[in-house]
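The structure under discussion appears below in the form of structure tokens.
As you look at this complex, bear in mind that one protein chain is not there, while each of the others sits in place.
Up next, subunit A:
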């Protein structure tokens, strides 16, 4: 049986980046859950490396080689982890631009775990108000638990009212793994053409 493919898309900009760190933590947690049943390959797509390619694609309409390869990886993945820093109350422009240049059917039916980082926990609902509708539009199956990591989360545990970051990561990763494992095998995508007689017949008054 072929190994499952998990792709984490990180829109973090700094080096090192807490967005990338969160993506790695989520990917590793999901891989561990999946590994109980299936071998799993993890691939991280760093959008920072593709920033110029993404802008060029906006201008020319076609992706360069590196971006094309990343888009194919996401399109063929069994599950996707999408992580963005929160900028100006929403996902970053780079993050949105990547999902703007990807085919709008590429994520249809695909389990997606959404996550975000920010300087303050006050922006955590951006996940629910911005990322979840974005992926709903793309007809992805969005994991119920979205993971937000504020700066303070990296240095605190949970308390009586909230689970700590580690617990949230684990819960979200388990939910993602469950969806990936229950997902029906994807059919090979073929370029089917509708015979011309059918196209003509559909127009007859």
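As a working rule, contacts are C-beta pairs under 8 Å (C-beta built on N, C-alpha and C of every residue); 3 or more make two chains touch, one makes a residue touch a chain; residues count from 1.
The rule we apply is simple: contacts and distances are computed from a predicted model.
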- Missing subunit (named according to UniProt) among the choices "5,10-methylene tetrahydromethanopterin reductase", "ABC transporter permease", "Extracellular solute-binding protein" or "Na(+)/H(+) antiporter subunit B": "5,10-methylene tetrahydromethanopterin reductase"
- Item | Residue, one of A:39, A:55, A:89 or A:108, that touches the chain absent here | A:55
- In the full complex, subunit A touches the hidden chain through residues 55-56, 58-62, 64-65, 191, 193-196, 199-200, 202-203, 205
